[in-house]
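Note that one protein chain is taken out, while the other chains of the complex remain in position.
Take a look at chain A:
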Amino acid sequence: MAMYIRVKRNKTTYFVQCDPTETILDIKQKLCSLIDQPVNDQRLILRATGEVLEDSKTLADQKVENDAVVALTLRKDGSEFEDVNIEPPNDSFYSREDGSPSR
């Protein structure tokens, strides 16, 4: 396994194994089999930069590295994409503003 990314939405985190040469579309297809949401209704946003990731580009192209946190937002019934929503852990360790453990 070359690398993995953490795809987060609400209270759920998906650990997705991948390779730097895979495209965002490849990642979305993997997610599709897990969450039953078509590729077109998924949007992935790199947490560190807030950049919306483009289907045709690879992970390496867009500087998505091992252990990166990527936000998943969905589009329901052909309307707009929902806003990014990642719930903070809400436990005794949680004190950081961005909700991701520091590296």
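Quick notes on this one:
FYI, a contact is a pair of C-beta atoms (placed from the backbone, for glycine too) under 8 Å apart; a residue touches a chain by one contact, two chains touch by 3 or more; residues count from 1.
Keep this in mind: contacts and distances are computed from a predicted model.
Not shown: a single chain whose UniProt protein name, out of "DNA repair protein rad5", "Elongin-C", "Trafficking protein particle complex subunit" or "Peroxisomal targeting signal receptor", is "Elongin-C".
The hidden chain makes contact, of the residues A:Gln17, A:Asn40 or A:Asn85, with A:Gln17. The chain not displayed touches chain A at residues 1, 3-4, 11-17, 30, 33-34, 66-67, 87, 89-94, 101-103.
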